[in-house]
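One chain of protein is taken out of this complex; the other chains stay put.
As written, the chain order gives the labels A, B and C, with residue 1 at the start of each chain.
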Amino acid sequence: MSANLLKESGPREVFCGLTSIVWLHRRMPDAFFLVVGSRTCAHLIQSAAGVMIFAEPRFGTAILSERDLAGLADAHDELDRVARELLMRRPEIRTLFLVGSCPSEVIKLDLARAAERLNEELQGRVRVVNYSGSGIETTFTQGEDGALAALVPLLPASESRQLLLVGTLADAVEDRLIHLFSKLGIESVRSLPPRQSSELPPVGSGTTVLLTQPFLTETARLLRDRGATVLKAPFPLGAEGSRRWMEAAAADFHCPEASVRAVLDPLEARARIALAPHREVLAGKRIFLLPESQLELPLARFLHRECGMDLVEVGVPYLNREQMAEELALLPDGTTVVEGQHVERQLDRVRAGHPDLVVCGMGLANPLEAEGITTKWSIELVFSPIHGIDQAGDLAELFSRPLHRRQLIHSALHPQASDHPVHA
Amino acid sequence: MSANLLKESGPREVFCGLTSIVWLHRRMPDAFFLVVGSRTCAHLIQSAAGVMIFAEPRFGTAILSERDLAGLADAHDELDRVARELLMRRPEIRTLFLVGSCPSEVIKLDLARAAERLNEELQGRVRVVNYSGSGIETTFTQGEDGALAALVPLLPASESRQLLLVGTLADAVEDRLIHLFSKLGIESVRSLPPRQSSELPPVGSGTTVLLTQPFLTETARLLRDRGATVLKAPFPLGAEGSRRWMEAAAADFHCPEASVRAVLDPLEARARIALAPHREVLAGKRIFLLPESQLELPLARFLHRECGMDLVEVGVPYLNREQMAEELALLPDGTTVVEGQHVERQLDRVRAGHPDLVVCGMGLANPLEAEGITTKWSIELVFSPIHGIDQAGDLAELFSRPLHRRQLIHSALHPQASDHPVHA
Amino acid sequence: MELTLWTYEGPPHVGAMRIAASMHGVHYVLHAPQGDTYADLLFTMIERRGQRPPVTYTTFQARDLGGDTAELVKRHVQEAADRFQPDALLVGESCTAELIQDQPGALAQGMGLPMPVVTLELPAYSKKENWGASETFYQLMRGLLKQSVPPQPSHDVQAWKHEGRRPRVNLLGPSLLGFRCRDDVLEVQRLLSLHGIDVGVVAPLGAGVEDILRLPQADLNVCLYPEVAESSCSWLERNFGIPFSKTVPIGMGATHDFLVEVHALLGMTPPEAAEGYQRSRMPWYSESVDSTYLTGKRVFIFGDGTHAIAAARICSEELGFTVVGLGSYSREMARPVRAAAKKLGLEALICDDYLAVEAAMAEAAPELVLGTQMERHSAKRLGIPCAVISTPMHVQDVPARLSPQMGWEGANVIFDAWVHPLMMGLEEHLIGMFRHDFEFVDGHQSHLGHAGGAGAGNNHGTESVRASGCQDEAPSGQLIWTADGEAELKKIPFFVRGKVRRNAESYARTVGCKEISSETLYDAKAHYKA
Partner (left out) sequence: MELTLWTYEGPPHVGAMRIAASMHGVHYVLHAPQGDTYADLLFTMIERRGQRPPVTYTTFQARDLGGDTAELVKRHVQEAADRFQPDALLVGESCTAELIQDQPGALAQGMGLPMPVVTLELPAYSKKENWGASETFYQLMRGLLKQSVPPQPSHDVQAWKHEGRRPRVNLLGPSLLGFRCRDDVLEVQRLLSLHGIDVGVVAPLGAGVEDILRLPQADLNVCLYPEVAESSCSWLERNFGIPFSKTVPIGMGATHDFLVEVHALLGMTPPEAAEGYQRSRMPWYSESVDSTYLTGKRVFIFGDGTHAIAAARICSEELGFTVVGLGSYSREMARPVRAAAKKLGLEALICDDYLAVEAAMAEAAPELVLGTQMERHSAKRLGIPCAVISTPMHVQDVPARLSPQMGWEGANVIFDAWVHPLMMGLEEHLIGMFRHDFEFVDGHQSHLGHAGGAGAGNNHGTESVRASGCQDEAPSGQLIWTADGEAELKKIPFFVRGKVRRNAESYARTVGCKEISSETLYDAKAHYKA
């Protein structure tokens, strides 16, 4: 590992952990996420979700009022009332997540106590758990870590041999991976989070964990505490990463190497075909990743090794060196990896570096485009089905598309001065 | 009868008989209307139908080309080919109407012969009949007379006692009328046209005919020739007309007067309630009816007697005095009834007469509105379910609505000059 | 504590951002944790701006709370002042920072910065976005102008006459994330210019500090959006004696009234009454025979105060609709909304719970909904056509084309936008005539399309109407539909069936009958039309 690791601090431009509710609530349709916070929290989730495209959402905010701030006792009573009302209106809910926010953390509203109290009252009809998605403690994808960590103590114990995939996957991707693992000979594959919050997978010493996402530090720690083995591998983004990730499981399950190759070789070959047209667009292009989703390191690795891109700078909100060791090892020597952010200085470096493509958040994308810098809007990466060998082409396409688009339309929208019409 | 009957000739502004296809094809979903004509014919029907709101229509035009004009033999071959192609594409069709047009009449293309030829070829799988909807012979609603007259020879013979309603009714209205007749004690009620072209009602000396529409002269004549009795009555528009129309049937079927009253009195009372708000708008207002649908006389009678309107002039495309005798008798003394049209002079009279409401065709409505004259667009009268006592309120509403609308919006859209805002 | 699923307004500091981002040379230092930076996307994605909003977030973290967050604030204030060198600095805090009471405004005031510093105190736990925008605009203007306030206001609104110049007005209120403000400003400028009236300053949208300083030079202020500008207009009136116009020129009648009001205030001859008819196509489109079918269409209106009130007037007086519901989420505008509703014989719904709005909508059984994006979704669920008339903004509410709501062209835009969902003019009219045709009964696809599987969407609406109807009026009395009643009901096209069912049931209760047969349906029809 010889990446150039730097740290930076200053004003940040990163979502908080509440944002991960946007995909978590879709993964588990029988769960409800109740943020205990302010109008800002409610507005944030709704804005991040793309402004109201869905009907009755499975998340909401218990908005603190001045009265709640005046006395914590009142706030607890109020929270109980709101939770009761909610559950009455939504009888299909099986798990209620109480999600802490910046304001609830600052006023030290004890959501663990609230969860305990509600669990007692509800007597198992609905399970109530809590975690914090506050922006003073978590960024963006870390919210998922909190939510899953909150579920770990509830997992049933089992010593059976099984593979546990940890981290939200699109259902179709999950189906596909389970199918492939079964072809490798691994028959018992479970997922956390499950598709129904009431069908929690068991855990124990027979459990081998593969993390599907790089931001699940706390969840991994708690699973280890429950006896599970957490495998070390690159993350399953791109053909190479996904293959090595699957191979790590295969090795742990002692699948015969020949049969592993027999399954994975054709997939990898097909992935190369799927990648080829995108590699044509991306190879030799320079990319700058701003910190947001924690996916930046695996993406940089994929974009460099499989798509031939040059890495100008790779930003990450925070860096867990141990968990990221496999990824860092695959980055080219001297890659600049910056932990934390001073958004103004980082943008200065973007402008100075003239990258061909910048991966950034929704607040920065259009302003950079207006300066003539092509961007890839990073929040899409956590919503799209991008995991696994079969999705490598789709993953590359997310990056080639903006460059391809520019190629298609730039000259017509920015015509050169001329005495003669281009087309007449 | 002391109406003032006048005749006028000159440029007319009236649809031709092809237009009636627009409702006939919807009444009998298993029939197809193939106009043999020009691009103008095709364009006319599509424009009259409101420009393409429907999917695959059950009417079309076999457009004559220069080659067809060159030789009639060719034209016959071509027509056979087009009919065959059409029936292959539309196997659900049971009756094919070949409809003559101005050009086909002028070149004397013999559609009766074509129908005969095709009938032979198709051997009963599809029945082919013909009639003319040409504008040199028919106006607007007369097309229906032609189509129904073409069906009369095909009606099976039966001496059974029955009531036959002749003229297209909306299905719901027909259901309702049959229900009411059964309450009067008339159990066997059939309709021409039927809802399926293949289920033609029988006819014979036991048949009593009630015309639902005033434009079915030829059909009535042919039914009489088949032995049916055609009752004389006002047409079933408005509560009074509908009641007298039903009473005519009840008398013919010897229904006990008391039970007739028991059925009709409450209906009439309810109709008065339904009419009241419209009468409030219409009473004392002056109406001018331009000739178009042949419904002008019964409408004038209804609007005068039940809605209290004053009749400035009642135009009719043509006048069959015998068929209209009952209606003419109910008009107030001295009503000006003008048969035929000189559209320019008639419009001069409209402008001079300052009517509150003008009933006219779609070509004239907006130009009159632009002159500040409120109009009722007459084609709607042949598309809307307006027949029967229960529809009297709806029928009145068609006339009160434009006046009501003007009341609602006129002052806001034409504000008076003022030093002070109206609403501030 | 209040359970909120979707919210109509953001927190008040988002209102402050709208003011800062609308202007140039103004920077906003917001004491807030990192999550609050989401608000940038409102401007860059929803409003498709090619610039970041001029906001520096302190993005303090939990670990900072133990230490000196005041120092953190000052460092960010200094960096922002150095980097952006604004002409004025706004300093405030979001909900979380409000709790830790660093008083960033006071801190910044004490730093000896070279530009004016305006402190914003926007109570996040009791106020909302529009209030925040209004307060920010007011505080900024007051901060910049308070030195110039004369001891005794002596403003002559007709000064232009003897100064030999054209009269001059300011347009106050337009801002980013305001509904169609960008185009309303152009349209109102064009309108005033046609009448020989110059526009001095437009603010906050596009204004700089120097423009704010020029505000007192106008003869008159035009308050285009009371939600944002009324408090500022009042202050300018109290302190400088500049009157302001109160009519919002949305719709034909209101545009006429606006012109009359402005002319009257400026001492000018009022405009021709026929101007609107000549300059807008809306009156003719509404009068022409194609529009006859619009008469009496039942419409449910919900939005911000300004647009909801305007919509109610346009619907009832200019389009001939029947308004069956009127409400707003703007508590600040409750009074005029209530008055507008009362004029129409309605009780206004002042409410920010979108589910309560949806329930009211279902209860009113309208044929058209004019609302926000949230009502668009509710209406879609209920199978009712809808047009959007108000914030909260969605990317589709910021069209590329010129789309004002105000003035003569605004009336054209409104006609098209509101009538189009009502089934595209003639098309719908013909469907009304062919309503008994097989293509328009259950199971077939209507061209309306909104509700898709027709039945599904509509039953939803119908059921909720039935349920609530029963509760309201006859909790115990169960109504029974006879087979022939149900059959008759089925003949009615699905898009009006809910209303017919409702009328029949209500009529049955009124007359005390327990069974609804086809006769009851006819009776109810006669009753309700009468």
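Here is the rule we go by: a residue touches a chain if its C-beta (ideal position, glycine included) is under 8 Å from a C-beta of that chain, and two chains touch if they have at least 3 such contacts.
Bear in mind that the values here come from a model prediction, so they are computed numbers and not experimental data.
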Practice item. Using the contact definition given at the top, list the shown chains touched by the missing chain. Key: A, B, C
Check your understanding: Which of these, C:84, C:235 or C:284, touches the one chain of the complex that we don't see?
Key -> C:284
Point to revise | Residue among A:172, A:251, A:283 or A:329 touching the omitted chain | key: A:172
**Study point:** Touching the absent chain when the full complex is considered, from B:11, B:153, B:256 or B:332
**Key:** B:11
Revision key, fill the gap. Given B:86, B:122 or B:276, the residue that touches the chain left out of view is B:86
Check your understanding: Of A:38, A:162 or A:366, which residue touches the hidden chain?
Key -> A:366
Revision key, fill the gap. Contact residues on subunit B toward the hidden chain run 10-19, 36-44, 46-48, 51-53, 55-57, 59-66, 68-69, 75, 78-79, 81-82, 85-86, 102-103, 105-107, 134-137, 139, 344, 361-367, 369-370
Review point. Residues on subunit C that touch the omitted chain in the whole complex?
Key: 45, 48, 50, 280-282, 284-285, 288-290, 380, 394-396, 399-403, 409, 411-413, 415-416, 420, 424-427, 445-447, 449-454, 456-457
Study note, to complete from the structure: subunit A residues touching the chain left out here are 26, 29, 49-51, 53-55, 170-172, 175, 179, 270-271, 273-274, 276-278, 362, 365-366, 369-370, 375, 377, 380, 383-385, 390, 393, 397, 401-402, 404-406, 408-409, 411-424
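Following the convention adopted for this analysis, only the chains that are shown with their structure count from here on.
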Review point. Looking at which chains touch which, would you call it a line, ring, star, complete or other?
Key: line
Revision key, fill the gap. Top of the farthest list for subunit B, CA-centroid basis, is A
Review point. Between chain pairs A-C and B-C, which one is joined by a greater number of C-beta pairs in contact?
Key: A-C
Check your understanding: Which chain wins if you rank chains by how close their C-alpha centre is to the centre of all protein C-alpha atoms?
Key -> C
Check your understanding: Just curious, how far off is subunit B from subunit A if you go by their C-alpha centres, in Å?
Key -> 67
Check your understanding: Can you give the whole-Å distance between the Cα centres of subunit B and subunit C?
Key -> 47
Review point. Taking each residue of subunit B in turn, which ones touch at least two of the other chains?
Key: none
Practice item. Would you pick out the residues of subunit C that each touch at least 2 other chains? Key: none
